[in-house]
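Structure first, commentary second.
As you look at this complex, bear in mind that one protein chain is not there, while each of the others sits in place.
Each chain gets a letter, A, B and C, in the order it is written, and its residues are counted from 1.
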Amino acid sequence: MYFASDNSGPVHAEVMQALARANEGFAMPYGADTVMDEVRATLRDIFEAPDAVVHLVATGTAANALALATMCQPFETVFCSPTAHIHEDECNAPEFYSGGAKLTIVGTDDKMTPDALHAAIEAEETRGVHGPQRGPVSVTQVTERGAVYSLSELKALTDVAKGFGLSCHLDGARFANAQVTLGCTAAEMTWKAGFDAVSFGGTKNGCMGVEAVILFDPAKEWEFELRRKRGGHLFSKHRYLSAQMQGYLAEDLWLKSAKQANANSARLLAGLRDVPDFTLTSAADANLFFATLPRATHQRLSAAGAKYYVLAGDVEVGDLDEQLPCRLVSGWSVSEVLIDQFIALAKG
Amino acid sequence: MYFASDNSGPVHAEVMQALARANEGFAMPYGADTVMDEVRATLRDIFEAPDAVVHLVATGTAANALALATMCQPFETVFCSPTAHIHEDECNAPEFYSGGAKLTIVGTDDKMTPDALHAAIEAEETRGVHGPQRGPVSVTQVTERGAVYSLSELKALTDVAKGFGLSCHLDGARFANAQVTLGCTAAEMTWKAGFDAVSFGGTKNGCMGVEAVILFDPAKEWEFELRRKRGGHLFSKHRYLSAQMQGYLAEDLWLKSAKQANANSARLLAGLRDVPDFTLTSAADANLFFATLPRATHQRLSAAGAKYYVLAGDVEVGDLDEQLPCRLVSGWSVSEVLIDQFIALAKG
Amino acid sequence: MYFASDNSGPVHAEVMQALARANEGFAMPYGADTVMDEVRATLRDIFEAPDAVVHLVATGTAANALALATMCQPFETVFCSPTAHIHEDECNAPEFYSGGAKLTIVGTDDKMTPDALHAAIEAEETRGVHGPQRGPVSVTQVTERGAVYSLSELKALTDVAKGFGLSCHLDGARFANAQVTLGCTAAEMTWKAGFDAVSFGGTKNGCMGVEAVILFDPAKEWEFELRRKRGGHLFSKHRYLSAQMQGYLAEDLWLKSAKQANANSARLLAGLRDVPDFTLTSAADANLFFATLPRATHQRLSAAGAKYYVLAGDVEVGDLDEQLPCRLVSGWSVSEVLIDQFIALAKG
Partner (left out) sequence: MYFASDNSGPVHAEVMQALARANEGFAMPYGADTVMDEVRATLRDIFEAPDAVVHLVATGTAANALALATMCQPFETVFCSPTAHIHEDECNAPEFYSGGAKLTIVGTDDKMTPDALHAAIEAEETRGVHGPQRGPVSVTQVTERGAVYSLSELKALTDVAKGFGLSCHLDGARFANAQVTLGCTAAEMTWKAGFDAVSFGGTKNGCMGVEAVILFDPAKEWEFELRRKRGGHLFSKHRYLSAQMQGYLAEDLWLKSAKQANANSARLLAGLRDVPDFTLTSAADANLFFATLPRATHQRLSAAGAKYYVLAGDVEVGDLDEQLPCRLVSGWSVSEVLIDQFIALAKG
């Protein structure tokens, strides 16, 4: 019963097999492996972007920070949601990689609204050389609170950015989960919606550690490569990044896996809705949601070995009826049996 | 016939098996996996350093840059050899991670001498606040030109550094190869020789992509962890870094593998010494060396599919007798048959 | 009628005279001048801090950024008000000098409250290595919106910070104006109120370009000096910074000047309160305040040559009755005649 994070599950058998296949003889290092050529072509096909720059790194933080550093100057500010991973969970990596750029928080909601974005960008307008300059807009899809922007919502955000001449980055650590929710194409959710760069996640959805950075403007390719190298993110034995992505993309594994994860989350939520004192406190558009449950329920679940984050309060000590907030993330590998067992335990 | 680099060969079967073993069920992310506990204990045993800080990253550049950033201030300078990887091959990663520290080149030789080090450190002495301040000394073992420092040579260097109150870092991307050459213990080659931090390489010697950073002073543990995270080098699915290192360390695979690589290099060198016009131009203390061969020989080898770096001159065009320099690196996985075939081709 | 900023007025005659006096013969460069010895002693006396580190720089941004960089690590976050100069008006200088630290905005008010500070600090608590670490708290006195914290308000803020083990910085670009308002000593407003470092402004209050950075903990002296030098803020002909500060401190010129500036602002405000349609929209505790006036009034003032910032809206075009916000800052050098003339014009 593991609902702590989608980064705690195992690697797909298909990805492990791709790694084993890649482990034959010698291969050119540093991204010159032939598997990477195939991966690049596949991602360009998937994104319907024949000229896109495609590079692999091993972590989502590296993907986001390198993409943003390539898109902005150190005297600029990046616009993002208060719950953005780049703001809350990367220990200043974007500030580090950009050479000291700022992050400007847009509004107070998990989901950025066009009005809040417009207001935030406009507010940086009047100070000339004194204030940070307007830099790229970064949107997280799926958000860290479980929401998925619709295509029109994405477009409305990038329209605001474009109106100010700003570029747009999509943090797609859970890209596949969002795409499954929307039932759209990868192109529709990215460049057709106005995005210039994407962090395309693999790790959370069944890879070992690989994310693709896709830049739709080929002009920045060499700069990106240099920034990746000086960040220590260029793998010598790159074929093992390539192979992960190869296995992940083959036969739509990435979409199937996300579909399973989303279905697991939906099953969990449906079951919990019948639990007395369960309250959903966030969106549940993909494979994670936030909720409150009484302390007694948390104790029962914990005692049975369930793993997930209780976000405030002491599970062990206090009023048994007190509602404590928690986060529940369902990966592709969580079994229906364990989901149902979790629900049953929650029911008491 | 692949002698281009030891990062172009495959991953050990034992390491692949360790990855497969780790791929069961759920595991705590971000280094809290139980395999990491085991790896930490094993490395502390190997280094006879029960309090050492042990962390894993995926690339050698990350290991070096993070270790050095933890050891120095942005207004300091790091002392290193002109051939050091941190100087020539990391695209300013140490400068980046340290926040703008400088690298001071010690002498003109591949191997740093105590006199040259003393002179370089002393030369930074007289400028007070105006010049960069003296920072750590970084020594590469095996050097990038194939040499291995003896234990007394290492000690002589760290003695100079300690005389100025400076800390010492060992770039051990080929740590195991050096240890095999010296026939010493890991402790003797590191803290007993005066080093405060080590980049302990795994990738070049048969892992997929893993290096350990070992800090003998536990005071910097938390700072290192924060720097690793903000560099994007903290893996969520960390167990797969742990498993690689677990497989690498088990049953002395790391030493056996390095022994094989060194033996392969020795066999290659012994054979080439009989080749007319072959000239060894570097040390050959471990698993790589530099040499010159006539253009005609390079053409013959290239035509037969041999892969290695010719460092200057056009292999295809020019006087057939002209000597062209090359680098020959032997990994553990190069077969004796192919080594002998390479030698035979070189003989003509 | 110049109310745009207190940095637009002239330099005190006494400061000019001190510069002239310093301009005799040769002097040791880089802060080793004898005038600096005198300035250091005087500031230590004023602050009742015999061991304080005292250094001079030429701009307020340099003072703040260097002080904060010395107080925090690149993986930390600095807590400040949404209107803080370091956040809004330094073009990412703190992020730059700190090597990529973040700024966390405390609350939504100009004046930081202990509750908001406690909440902001606490919110950074739960993410371990993933989020930025808690760094120093920076408080602006006088705030950018014209407010002065009382001594107990300052103490309440530093108490919160100290409760979390955090250090505290006071941005005192208008230090003297605040001290005059409070009628307290410099020590009471700084280390006795819990602050570890102060940017002590001179420029806005009648110097040419000089600010003192005062660190009450002497341990960071050398680091500060190195950071100042590598920031390009160490003056070779340092005696001219020293002389400005010498002239500024002599015979309480700094306090007299601030008293005059505050009195000028009070006179301006008192007069404007009688103006129909004048609305004060901020605190007016020292020498600046914000207000709204009808467009017609702004037009009349502008036509008569009055200089000040209208913060939104087009003065020339639009409904004559529309209220437009403006900022009015009174320096020490604004004459009462011109203040009264401004008021008369505003009355129409």
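Criterion: a residue touches a chain if its C-beta (ideal position, glycine included) is under 8 Å from a C-beta of that chain, and two chains touch if they have at least 3 such contacts.
Please read these numbers as outputs of a predicted model, since none were measured by experiment.
Across C:W191, C:Y240, C:F290 or C:W332, the residue that sits in touch with the chain not pictured is C:Y240.
Of the candidate positions B:P10, B:P29 or B:P132, contact with the hidden chain is made by B:P132. Note that of C:F47, C:F79 or C:F96, the residue touching the chain absent from this view is C:F96. On the side of chain A, the interface with the absent chain consists of residues 30, 73-75, 99-100, 129-130, 133, 223, 225-227, 229-230, 234, using the contact rule stated above.
One chain of the complex is left out; on chain B, the residues touching it are 74-77, 88-92, 95-96, 98-103, 105, 126-127, 129-133, 311. Taking the complete complex into account, residues 2, 4-5, 7-11, 16, 19-20, 23-29, 57-63, 65-66, 90-93, 96-97, 203-204, 208-209, 226, 229-237, 240, 307, 333 of chain C touch the chain not shown.
Note that only the chains that are shown with their structure count from here on.
When chain centres are taken as C-alpha averages, the shortest distance to the whole-protein C-alpha average belongs to A. When the CA atoms of chain A are superposed on chain B, the rotation angle comes to 180 degrees, reported as a multiple of 5. In whole angstrom, the spacing between the mean C-alpha positions of chain A and chain B is 34. Averaged C-alpha coordinates give centres for chain B and chain C that are 51 Å from one another.
Annotation for chain B: residues touching 2 or more other chains are 226, 229-230, 234.
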